[in-house]
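All protein chains but one are shown in place.
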Amino acid sequence: MDRIIKVIFSTGILTLFYFIWTGTTDLYNILIIAFIALVISIIYNRSLFKPMLSPKKWIYSIWYVIFLFIEIIKANFDVARRVVSPKIPINPGIVTVKTKLKSAMGRMILANSITLTPGTLTVDIDEDILYIHWIDVTNIDEKTATEKIVANFEKYLEVIFG
Amino acid sequence: MIKRLIPLLLVISLFFILLKVATNVAPNYDLTGVAKTYAEQGASDLGAMNLVTAIVVTYRGLDTLGEVTVLFMAGTGIALLLRRKKKKNDSGIKNRAASEILKTGSKLLVPIITMFGAYIFINGHLSPGGGFQGGAAIASAVMLMFLADSSFKINHKVFVLIESFSGIFYVLIGVLGLVILGADNFLDNRILPLGTFGTILSAGTIPLIYTLVGLKVGTELASILDNMKGELE
Amino acid sequence: MANLPEILLQISTYFVSAGIILATLRLIIGPSMADRVVALDTFTVISISLITLIACMSERVIFLDVGMVYAILSFIGVVAVARYLEGGL
Partner (left out) sequence: MEWYRILGSIITLIGSIFLFLGALGVFRMPDLYNRMQAGTKATTLGTILTLLGIGICHYEWIGQILVIIMFIALTNPISSHALARAAHFKGIPLTKGSVADKLKEKESTEVEVD
């Protein structure tokens, strides 16, 4: 039963993706594509598309995207400042942080967000420990780094993927 | 010195190419000879919005069949050359597992890339692309699975089945043209109604043929990848 | 003033082209293999923007399909090189 719900949801997502891509209004087109999406979802049984039903998660997702976009813009001004200045001001190093997230999807989104935000780049991941290249290390202590790097994201991601 | 000079020349020439691209982007409108005939009559004759597809599948359909066969031969040849006895892995080098992020990401991306491959060959008669390109996109999805999971194996029986059946159906559609429309109509796309110009169910058999070609090319390229990976291990 | 958008897009094309040239320089001088791959990654991502700009300037939507395929191939290419470098293939 669980599997059937997953397949149907995956089919829906893939059809939606096709619909956004082509913007078609032809019914035959959508039916054919829905069939193909169904076949793909059945064949590929490791798909991670899961139904997300509670409206709270949706609201948090939208907030998260906005928050992330602001962070990315900040990150870019940070990078631009460093790149343009004649004597490149960096103080790099690799530090560890701990995450509380359990789901694989949540961890991936967290790692991607860390990569896209100011001065940090996920180098490796090992269960709940992330190894992060930090362009301007202020403190190599794990607790402080966690507080500075991941705490902001986890607030949202814990609700979305919790 | 010369070693440094050649890349420098390359960069300079790249600069000029980019400059040309950046300064004048204008489509070429003049056509001559056989291209003119195809361009003028193709759309009304065959009902395909993408003229290249119409030429590849109908006017030059036999060539496409040949190309698919060549790809099949190449795949078979690679399998023949690379399928040696599996060497014992005694060098002490083991595969490093992919990171968790890449695994999760590939699980998310593989269906989307496969879907995009399907889009390419389903819409072969409306937009750029077609069977070969769609097949390549599907094979790249399979490659992503290989990259994310070093112990991933493809199911050979299913792949061979899909490949053979799509080939057989392709030839059957061609022969149907001979039977229904008479001689010298091999691979004619008009055995099905042409439909409304510009919709997905148009251009006769072109979408059908491209689906078959896409499946065939996709499975063939995936098998080639599998053989090469077997050699690396 | 009427063709201000065209002029702005033209200037963007120059910036993007300059970016591609810088990435190519790093591709040539990069001391290690991984440096070259980083440069190549940057190069391809910037090229996607160039393809889209060309699509906009020549008013042809089909280049967007090309851009998407290029995005897929560049991603898989970089991941393949990375997995090869760490001996994971």
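Quick notes
Letters A, B and C mark the chains as written, and numbering starts fresh at 1 in each.
We adopt the following convention: a contact is a pair of C-beta atoms (placed from the backbone, for glycine too) under 8 Å apart; a residue touches a chain by one contact, two chains touch by 3 or more.
The structure displayed is predicted, hence computed values, not measured ones.
Note that the absent chain touches A, B, C when the full complex is taken as a whole. The set of chain B residues touching the chain not shown comprises 94-99, 101-102, 105, 108-109, 112, 150-151.
Even with one chain removed from view, chain C keeps its contact list with that chain: residues 1, 4-6, 8-9, 11-13, 15-16, 18-20, 22-23, 25-26, 32, 34-35, 37-39, 41-42, 45-46, 48-49, 52-53, 55-56, 59, 61, 64-65, 67-68, 71-72, 74-75, 78-79, 81-83, 85-86, 88.
Counting over the whole complex, chain A has residues 17, 20-23, 72-73, 75-76, 79-80, 82-84, 88, 90-96, 108, 111-112, 115-117, 119-124, 126, 131, 133, 135, 137, 140 touching the chain that is not drawn.
The rule is simple: only the chains that are shown with their structure count from here on.
Between chain A and chain B the centroid-to-centroid distance comes to 31 Å (mean Cα coordinates, whole Å). Shared interface positions of chain B, i.e. residues touching 2 or more other chains, are given as 116. Those residues of chain B lying in contact with chain A across their complex are 99-101, 103-105, 107-108, 110-112, 114-116, 118-119, 122-123, 199-201. Of all residues in chain C, only 10, 13-14, 17, 20-21, 24-25, 28, 50, 54, 57-58, 60, 62, 65-66, 68-69, 72-73, 75-76, 79-80, 83, 86-89 touch chain B in the complex they form. Residues 7, 10-11, 14-15, 18-19, 21-22, 25-27, 93, 95-98, 102, 109, 113, 116, 120, 127-129, 133, 137, 140, 143-144, 146-147, 150, 229, 232 of chain B touch chain C in their complex.
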